[in-house]
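The other protein chains are all here in position, but one chain of the complex has been omitted.
The first chain written gets the first letter, and so on, giving A and B; residue counts start at 1 in each chain.
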Amino acid sequence: MIAPALEATGLCKSFGALTVTDDVTLRLNVGSRTALIGPNGAGKTSLVGLLSGTIRPDAGQISLFGRDITREGLAFRVKQGLVRTFQVSSLFAKLTVLENIFLAASENAGASSDMWRAAGRRRALIERAEGIMERLHLTDRRHHRVSEIPYGVQRLLEIAIALALEPKVLLLDEPAAGIPADEVGVLLDAVDSLPPQIAILMIEHDMHVVRRFATEVHVLVHGRILMTGQPADVMASPDVRAVYLGDSGRSRFASEARGA
Amino acid sequence: MSYGLLLCIISIGLVVTMGLMRVVNLAHGAFAAIGGYLAVGLLAPLGLPFGLAIVVAVVAVAAFSVAVERLLYVHLYGASELDQVLMTVGINFLVVAGLTLAFGPNVLPTRLPPSLASSVDLGFRSFETYRLVVFAVGIVVIGGLWLAFERTNLGAQLRAAVDNRTMTQAIGIDVPRLFSIAFATGSGLAALGGALGAPLLPLEPLYPFKYLILVLVIVALSGFGSIRATVFVAIFVGIIDTAARYFLPDTGAFAIYVLLIILMVLRPDGLLAPRRST
Partner (left out) sequence: MTDARSAVLQRHRLRLLEPAWWLMALAFFFVFPDYLAVATSVLVMALFALSLDLLLGFAGVLSLGHAVSFGIGAYSAALISLAGWKEAVTGALAGGAASGVFALVIGPLILRLTGLSFIMVTLGIGVILYEAANKTVWLTGGDNGLPGVTLEPLLGLFRWSVLGQTSYLYVLCWLLLLFYLTRRIVASPFGVALQGIRENPDRMRLLGAPVLRHLVVAYAISSAVAGIAGALSAQTNAFVGLEVLSLNTSIDGLVMLVLGGIGRLSGGLIGAPVYMFVQHFAQQWNPYYWMFLIGGLLILIVRFSRGGLLGLVDDLARRFGRRRTP
């Protein structure tokens, strides 16, 4: 049996009296397209933090391709191919799109300890960056500074940077957050076009995105996984509907389950 | 001891700007210097009594500082540290140049008025009146400030404004005015320290640069935001400094700075760091 790309067992995390992650077990297989949903405050971002290494778990285990990485830090996990993006873009504001991606590619290739050869002459790295830009339709913006590009493009850049790190497992934290409805399509196409062998876990609120993207959905409530299943099943579940507050939540699910 | 209290008075002013308004204010000493020069400069030619001269100097500097704040410091709120350092260093340069122009490059000798030069016998020991006055003023200032800060409306507003400027403005509080008041207070305190301290901390044009470090040390050790901590630290520093100079004349100046380095590396939030939840 092939080891799952990412497996978390019994993850627990509390901050004082507040339990943000309560005995979470989940598994991402190679090539999976999994969504993580749940109401605000359910602990989704904390879970991603635990998986990516920014937060240390109080209990539980995380393994990457069968290898235990629970004690390993951020940098190690990134080098092993476990990459995340951020809900609030954290980019290099004064640098251009190309330079941002180049930085990631350079770090990934271990080139950043090279003090002698000109960065501009590292053809292989530049070509990699350009390849990624092309794939995400960022080529027109290659020389634009991050501080000058629209928010939707910044979100694309987030994904581009993640790609430059050659991820084997990709954790996307609300990639479409804050993007106007008419620009979301570009981003979703980009996500669709990600290499099939990457295992992707996406946090999302928008059910349309979830239906389009995911083959499997985890519902996280108060730090626990309430339910796991296919999008249609999850959305039809009365328990899940009850969790989303009030009638608006119930009716939202109802209409979507009907395939609106 | 009174040395420590003097430093304390000056430092509290700096706590106000740096800690509360989040501006690296390297020019704080400049206001102290101006205050000192004004007081001493008013004493001799105009024959004002020391106390009155100090009061006038403090008020003048406070008013002047508001102008400087409106003109220059406003641009520093939220600016990068580099910008803040550069601009305040620039202000320092201007003040040093101005003082030299007005008073000459040498140390300005300050003679204590006879009323303060005498001694007062408190029973167990006799003290120089001057030091007693400094002590008393120090206590009053610190106490008054603490009260104002912790207990009054104004204090609460200021604390709110520093915590979350936009929210505070959104609920209708005039934040720019608040900051001006705070800045004037801080600079006024510096002037008080400079004027009152003229006999102990000699006035010369390079004053702003000379005491810069010591004052910054105190504020840094106090964690940049707590008046209470500043008081403790300033007194602590004053004592250590005097003791060290007395007992270990060769290494006296060191002790404070070595302490600072060690502390900064170990506890970047300051000596009595309040638990901040961000």
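One rule holds in what follows: a contact is a pair of C-beta atoms (placed from the backbone, for glycine too) under 8 Å apart; a residue touches a chain by one contact, two chains touch by 3 or more.
Note that the structure is a prediction, hence the values are computed from the model and not measured.
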item: Contact partner of the left-out chain, one of A:30, A:111, A:184 or A:236; value: A:111
item: Among A:8, A:133, A:161 or A:220, the residue in touch with the chain that has been omitted; value: A:161
item: Where the missing chain touches chain A, by residue; value: 74-75, 78-79, 84, 90-96, 98-99, 102-104, 106-108, 111-122, 125-126, 142-145, 148-149, 161, 165
item: Contact footprint on chain B, counting only the chain that is left out; value: 18, 24, 72, 75, 79, 81-83, 85-87, 89-98, 100-101, 105, 205, 209, 212-213, 216-217, 220, 224, 250-251, 253-254, 257-258, 260-261, 264-265, 268
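Quick note on the criterion: only the chains that are shown with their structure count from here on.
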item: Length of the line joining the C-alpha centres of chain A and chain B, rounded to whole Å; value: 50
